[in-house]
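Sharing a structure, written as structure tokens. Questions coming.
What you see is the complex with one protein chain gone and the rest in place.
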Amino acid sequence: MRRILTVLLIVVGLGLMVVGYVSSAPWGTSSITDADPAFTGAPSVFLIGIVTVLAAALVYELLPARDDDRVE
Amino acid sequence: MVSDTKVKRSLPQGVGQFTPKWMLFTVVAVIVLIAGIAAYLYEASQGMIVTGMANTGTQGGVTWGLYVVMVEYFIGVSLAGIVLASFAKVFRVKALRPISRLAVLLTVCSLLVGVLAILIDLGKPIRGIINMLLYVRPQSPFFGTFMLVAVGVLLTSLLYLYLDGRRDAAYLADIDSGLRWYHRLWAMGYKDTATERLRHRRTMFWLSIFVVPLVIIALSTEGLVFGIQVGRPGWFGSLQGPDFLVLAAASGLANLIVLTAIVRKVLRDDYILIEHTVFNWMGGLLLAATAAALYFQIVELFTLLYATPGNERQLADALLRGPYAWIFWLQLALLTFGLVLLILQGVRRRWSVGVSVVASVAISTSAVAERYLTVIPSQTHGMMLPYAPGSYFPTWVEFTVVAGLFALGALLIGLFIKVFPIVPLNGMKADQEVLVDA
Partner (left out) sequence: MTKYAMAVDLDRCQGCRGCMTACKVENNTVEGNFWMYVFRFEQGTYPDTEMSFLPRPCQHCDNAPCVKVCPVGARFHRDDGIVLTDADRCIGCRYCELACPYGVNYFNWQKPENAQYTIVDWQDDSLDPVTGGLVPPYKNPDLDQLWGEEQRRTAGGGHDKGVMEKCTFCVHRVEKGLDPACVETCPTDALVFGNVDDPDSPVSQYLREHQTWQLLDEAGTRPSVFYIGGSPPSREVTEIERPKATV
């Protein structure tokens, strides 16, 4: 449970970072809009990605112990 | 430690004891901080006209002044702390463990102050925060400054500081004191069972491994801010990133040495907690970093000497014998002086705290000067179009705000020391109260 959640958070966080990064600026276009992100607030997705990855460490460490964890 | 019976113990390392000397320090720091805030409010109401800055070119000023110099300095200082702590953690360097928390604290505080300095430098600080969240573009190096440094590294360091202190917090939470609620909150239910301890160690290990590349990548973008600019003399170049990191390491270690010496003095009876060997370690590391920084300086000096006629030559003249010459040669002299002191100690294999502090102050001052020389002269001399040379001198507003930033950093560190043990308890001797192994 703990491990699954941790890995999940890292994967989701990295995914969000990739999405946020790519959509923060549409590459290779030359229109007026190329100065703007694909959608307003795309950089926040990147930021949430960073926070999610870091949250993985918190979850791994702070998730209250349950019986199945004791077996480790 | 899990025992339910309350143990009669006092908080270690002077935590919770607000001594007169500490109060005096705090009052002074608060006064300087208030002065800084007042100066900034004055600036915010009048506009940045009250600073010494003006537009480059026809107005003959600099558009990035002392604030950006200090941003570069503070963010640079933050490098060494967390990297040193991670290094100690991963390679299990026992000697460095007593200062690992102080090191991470230095990273956190200097980053906070550095990020604040960025906001202070913006013409529209609040819009700056909002628009950074809505629109910040990866093509601009400020993406790195904002996303990687201000968010990534800062949050990671805070997380590191928090998680690393959790075990100690659990220990303190058992002690009846006014700060118990705080330590309980920090411990967040940590019981120090074998499983928990294993898990804690694992988290810290991986966090330590994760943080080093993050910090190096993030802080390199601070050098790139200048390195990718072709429009200014002396900026464009691939060395800006590494150069920034090397000087950052030196200035960070220098600040850490000074802080360690102060903390050691403050802890008085407990000073044995920080053994003399940490100065050997840090002195050696600072020696390496300073030597590398000096190497970069000399490489740069030679390049300047051979600058071809043109705007690069104008900049070189301004640096070597023009209006910036005294700063240039002074910072080179300070860096060399610091290095010589360190080498002398290294050769004799005797690291004195006093001499190390003197060397550190010299190196740190030299780092401020070097950041100044990176940012300022390229804006006043050797512009690509033949504008007449400009000049810049900071006003009292800028000096007061910067003093306020230093005061804020000192205040944060001072406060932390009084609410949490600055030397990790698990680094204590076995014959003392806390029997926790590393």
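Going in written order, the chains are labelled A and B, and every chain counts its residues from 1.
Here is the rule we go by: a residue touches a chain if its C-beta (ideal position, glycine included) is under 8 Å from a C-beta of that chain, and two chains touch if they have at least 3 such contacts.
In this text the structure is predicted, and so the values were computed from the model without any measurement.
Undergrad: Which listed residue, B:12, B:61 or B:252, touches the chain dropped from view?
TA: B:61
Undergrad: Just to verify: which one of B:20, B:178 or B:231 makes contact with the chain not shown?
TA: B:231
Undergrad: Among B:122, B:155, B:188 or B:214, which residue is in touch with the absent chain?
TA: B:122
Undergrad: Could you tell me which of B:17, B:131, B:193 or B:277 touches the chain that is not displayed?
TA: B:131
Undergrad: Extract the touching residues of chain B with respect to the undisplayed chain.
TA: Residue positions of chain B that touch the missing chain: 46-49, 53-61, 63-64, 121-125, 127-128, 131-132, 134-137, 139-143, 146, 225, 228-232, 309-311, 314, 379, 383-388.
Undergrad: Please output the residues of chain A touching the missing chain, sorted low to high.
TA: Listed in rising order, the touching residues are 30-32, 34-37.
Keep this in mind: only the chains that are shown with their structure count from here on.
Undergrad: With chain centres defined as C-alpha means, what is the inter-centre distance between chain A and chain B in Å?
TA: About 27 Å separates the centre of chain A from that of chain B.
Undergrad: Help me check something: in the complex, which residues belonging to chain A touch chain B?
TA: Touch list, chain A to chain B: 21, 24-25, 35-37, 40-41, 43-44, 46-47, 50-51, 54, 57-58, 60-62, 64-65, 69-70, 72.
Undergrad: Which residues of chain B touch chain A in their complex?
TA: Result: residues 132-139, 143, 147, 151-152, 155-156, 159, 163, 166, 188-189, 193, 195-196, 198-200, 202-203, 206-207 of chain B touch chain A.
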